[in-house]
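In this view, the complex is presented without one of its protein chains, the others remaining in place.
By written order: A, B and C. Residues from 1 in each chain.
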Amino acid sequence: VEGFSFAHDVRVRFAETDAQGIAHHAAFLVWLEEARIAYLDRFTGGYEHIRARGYEALTTGVHLEYRSAAAFHDLLSVWTRCTDVRGARFRYEYRVERDGEVVAYGYTTHATVDGATHRPTRVPAWLIDAISAAEERPAS
Amino acid sequence: VEGFSFAHDVRVRFAETDAQGIAHHAAFLVWLEEARIAYLDRFTGGYEHIRARGYEALTTGVHLEYRSAAAFHDLLSVWTRCTDVRGARFRYEYRVERDGEVVAYGYTTHATVDGATHRPTRVPAWLIDAISAAEERPAS
Amino acid sequence: VEGFSFAHDVRVRFAETDAQGIAHHAAFLVWLEEARIAYLDRFTGGYEHIRARGYEALTTGVHLEYRSAAAFHDLLSVWTRCTDVRGARFRYEYRVERDGEVVAYGYTTHATVDGATHRPTRVPAWLIDAISAAEERPAS
Partner (left out) sequence: VEGFSFAHDVRVRFAETDAQGIAHHAAFLVWLEEARIAYLDRFTGGYEHIRARGYEALTTGVHLEYRSAAAFHDLLSVWTRCTDVRGARFRYEYRVERDGEVVAYGYTTHATVDGATHRPTRVPAWLIDAISAAEERPAS
């Protein structure tokens, strides 16, 4: 997908559907988070590694547009990129697709905090470097 | 709260917390939905009434900023108002507070669709009227 | 309800329904937990009080029979009692009703553990006393 080089696939669980017969809109936030975790696994040593070093990443904003309903058992690709790392803040952008069709798109904002105090703390240099390296790869 | 005259209270469930020790950010979407349902109950005859007449309301967008973490058992007031009803679309705005402190704020967008076909259909006049009446009340 | 003197009410959320048009069976576990928390609030000073004293309660078993589907917006009464406190273990029993009809019933088993180590530790005497007092009240 143009501008994205990493995707994480999720299959819609039955428990994630609602009485409208489609995936509940809140389930998308869980999938975006799972995609971020997979992204960190791939490029940075993983979120557990980050937590082990005393950091947490909080979600500070969610902006998502739904374009098409997702149904039970649909296989969705969550295209994910990390952008705008500055100070204690960073941002992820997403395009959720099913067979090339856009199902949803948007972005989330985050802040790194100290794991013990939940006070904002700069994104550590090794994490910035890992993300930069990931985002500078040629798109697949 | 300035500009809002309806609030729905929720208490953070233990199941809604995560390993950061705070309410997971996706739980907020469920609370906003519960607040919309309570709003419709209060002012329009309820969502079931709307569904019984052959309409569904889809969520088409979510925009939420998190300002403060919510903890297990916190009592949150979800201030809620419905705005911008036009054609098949409408919008809800929110301020989530705890003891007067802003925890989160934002808005969601929605479309009314035919319950059987999920095709967009104009918000019915009786529902527009009910919402208008609700929003024109003097703030409490 | 025969044998129960405490009930906690929950209203089925839309997010808790699934594509069968009924409440998903996993949602019941969340309601039972909410009922246990409400029980502890009423009779023991609350779960937060227990956690603040360095204890956690783990769920070690779940046994639930579903007799009738619950629908969106149903108001359910979760009748709840605590039984068989011994050593580090205790048990809750439930009857979930809607307008006097049994929707589900069963029990969960729990263990108190040290909050830091998650090692089993005896249910503290003050908590046993509070539960005993609660369960010896005349049924309402």
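In this section, a contact is a pair of C-beta atoms (placed from the backbone, for glycine too) under 8 Å apart; a residue touches a chain by one contact, two chains touch by 3 or more.
Here the structure is a predicted model, which is why all the values come from computation and not from measurement.
Colleague: Using the touch definition given at the top, which of the shown chains does the missing chain touch?
Modeller: A, B, C
Colleague: Thinking of the whole complex, not just what is shown, which of B:21, B:54 or B:87 touches the missing chain?
Modeller: Spelled out, the listed residue whose C-beta touches the missing chain is B:21.
Colleague: Determine and list the chain C residues touching the chain excluded from the picture.
Modeller: Counting over the whole complex, chain C touches the hidden chain at residues 20, 25-27, 29-30, 33, 56, 58-66, 69, 106, 118.
Colleague: Which parts of chain A are in contact with the chain that was left out?
Modeller: The missing chain touches chain A at positions 13-15, 29-30, 33-34, 37, 46-48, 72-73.
Colleague: Touching residues of chain B against the unshown chain: what are they?
Modeller: For chain B, the residues touching the absent chain are 14-15, 17-19, 21-22, 24, 26, 72.
One rule holds for everything that comes next: only the chains that are shown with their structure count from here on.
Colleague: So, what's the distance in Å between the C-alpha centres of chain C and chain A?
Modeller: Comparing mean C-alpha positions, chain C is 34 Å from chain A.
Colleague: How far is the middle of chain B from the middle of chain C, if each middle is the mean of its Cα atoms, in Å?
Modeller: Their C-alpha centroids are separated by 28 Å.
Colleague: Among all residues of chain A, which ones touch two or more of the remaining chains?
Modeller: As it turns out, chain A has residues touching two or more other chains at 26.
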